[in-house]
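== chain A ==
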Amino acid sequence: MRLGLELFTFFSLSAGALFFLAGTIGLIRFPDALTRLHAITKVDNLGLGLVVLGLVTRTDGAVGALRLVTIWLLVQLSSAIVTQLVAGALSQQGPHR
Partner candidate 1 sequence: MNALPLFASCAAMLMGLGLYALITDPEPLRKILAFNLLGSGVFLAFGVISRRVAATEFEGDPVPQAMTITAIVVAFAATAMAVALVSRLVEAGGRATVASEASEEPDADGGAS
Partner candidate 2 sequence: MTILLFTDVCLVLLVLTIGASIVRARDAFEAAIAFAIYGLLLAIVWVRLAAIDVALTEAAIGGGMTGMLLLGAAARLRLAGDDHIRASLRVRLAAGILSALVAAGVAGAVLLPPEVIPTLAPKVMENLASSGLGNPVAGVLFVYRALDTLLEKVVLLLALLGVWSLAPDGAWNGRPAIRLYARLNGTLTFLAQLLPPIGIVVAIYMCWIGAKAPGGAFQGGTILAAMWLLVIVAGLESIPSIGGTWLRIMLVIGPVIFLAIGTAGIVLANAFLAYPAGYAKPLIVAIEVALTLSIAAAPGMLAAGPPQQEQRQ
């Protein structure tokens, strides 16, 4: 049981780290601002979700886990809306690279 949990944490964290890496690669390689924005927001949010999922098993009790999930939800919410804002500003600026 304990080993299972540890393995779960390990794989979840590794997957999260990979998503962050993917986000950064997207940020560097993608050709225009909108796709780069898309890369860092979606992928990094998923990465953070996986990291939180991996950490949940390591916190003491339900309250600690709830705190982590709440922080993730806050990031998810604010980041999604802020991305819309940035994308709006970008698209108003017209075509560019």
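On the choice of candidates, all candidates are chains of the complex that A comes from, given by their letters.
The rule we apply is simple: a contact is a pair of C-beta atoms (placed from the backbone, for glycine too) under 8 Å apart; a residue touches a chain by one contact, two chains touch by 3 or more; residues count from 1.
Every value quoted in this text rests on a predicted model; they were computed, and no experiment measured them.
Only one option in 1 or 2 touches chain A in this complex, and it is number 2. Across the complex, candidate 2 is touched by residues 74, 77-78, 81-82, 84-85, 88, 92 of chain A.
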